[in-house]
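All protein chains but one are shown in place.
Presenting chain A:
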Amino acid sequence: MEDCLAKKMEITVSEAEKRTGRNAMNIQETYTAYLIETRAVESQNEGQCAPVESLWRRYSEFELLRNYLSVTYPHIVVPPLPEKRADFVWHKLSADNMDPDFVERRRIGLENFLLRVASHPVLCQDKIFYAFLMQEGGWKEMVNETGFQLKADSRLKALNATFRVKSPDKRFTELKHYSDELQSVISHLLRVRARVADRLYGVYKVHGNYGRVFSEWSAIEKEMGDGLQSAGHHMDVYAASIDDILEEEEHYADQLKEYLFYAEALRAVCRKHELMQYDLEMAAQDLTSKKQQCEELATGTVRTFSLKGMTSKLFGQETPEQREAKIKVLEEQIQEGEEQLKSKNLEGRDFVKSAWADIERFKEQKNHDLKEALISYAVMQISMCKKGIQVWTNAKECFSKM
């Protein structure tokens, strides 16, 4: 198996820059551009480092890339982009897209996206993706020339299929339910986590008031003064410590968000299957009805009620020549239909096979990543507890000197 791109090339989104420009409607807008840097990983023997190549892309171009990949590889669980707008924010964080913290976290998210694609055995080989990384000018045109937009399934069609498909693969039905539940539970988790962060922030910050009042109190005390004053300082340290703690936690939230969006990608694969299955069922149904029609015409028996049959009974039969012509057309259509059905079946089976392979790969990745995320979260909590113990122990010592 060919090594994926990630192993051959270092990819980073190293910088973010505010830009102003005119958009398609010639209206001036402000946007952020991201610098993508790539460098070929040289073998040790070369000794020299390959040169760094770089180009600038904005978020909308990332979106275009992802849309292209989703349509072109519908059986793949395509890695998601970081959120477009800040969501699940707690009060201190800004919901402003231009906010430097948001931009920074987005930069990291975009880099992560590129690395995910580059390490995917199928996606990394895509030429458009490669061009995205290497070719600044004319990339958009290149993507549009693939005509991928035409291949995209309409949302409405997909919805229709969801409701009407008769016998989808059971595994996909289960997976669909799983992805729905996963989305729901991670959303809930992120929402509550934001509230928890908000409250925790409040608890820590109020302690800062102790610093001030201890200082004021120490002014009127003789023996107690020093102890109070220095304890107050520790209370200030405590209150200030929450900022870093919560900033670190945002990374955890981002990891969860990635999988929240991944659930949507999973859902998309299931939807594609439903669509294909529905398509197949419709084609099979169509074929069956045509065969039936043919039979009826040939034998003259009417097995099923049809408006045509009734009207012909009422308004007179057709001539044998007309009937012959009709049968011929139908036989041709049936031939076509059968071939189409065969290829659709094959397509369907291929899709299920390759989709399922990627789903298994995704499951393993998900289990690994989320476990790592939980471990890092636990480590963050441990660090927070240790800091708390330290501060209060220092304060206690100050109090003991009172």
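Methods note: a residue touches a chain if its C-beta (ideal position, glycine included) is under 8 Å from a C-beta of that chain, and two chains touch if they have at least 3 such contacts; residues count from 1.
By definition in this document, contacts and distances are computed from a predicted model.
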Chain left out of the displayed complex - its UniProt protein name, from "N-alpha-acetyltransferase", "Proteasome subunit beta", "Histidine-containing phosphotransfer protein" or "Sorting nexin-30": "Sorting nexin-30"
Statement: Out of A:His188, A:Lys328 or A:Lys353, only one touches the absent chain, namely A:His188
- line: Of the candidates A:Leu200, A:Ile327 or A:Leu341, the residue in contact with the absent chain is A:Leu200
Per the touch definition above, residue among A:Phe88, A:Tyr210, A:Phe261 or A:Phe351 touching the missing chain: A:Tyr210
Query: Which positions on chain A touch the chain that was left off?
result: 178, 181-182, 185-186, 188-189, 192-193, 195-196, 198-200, 202-203, 206-207, 209-210, 213, 216-217, 220, 223-224, 227, 231, 367, 370-371, 374-375, 377-379, 381-382, 385-386, 388-389, 392-393, 395-396, 399-400, 402
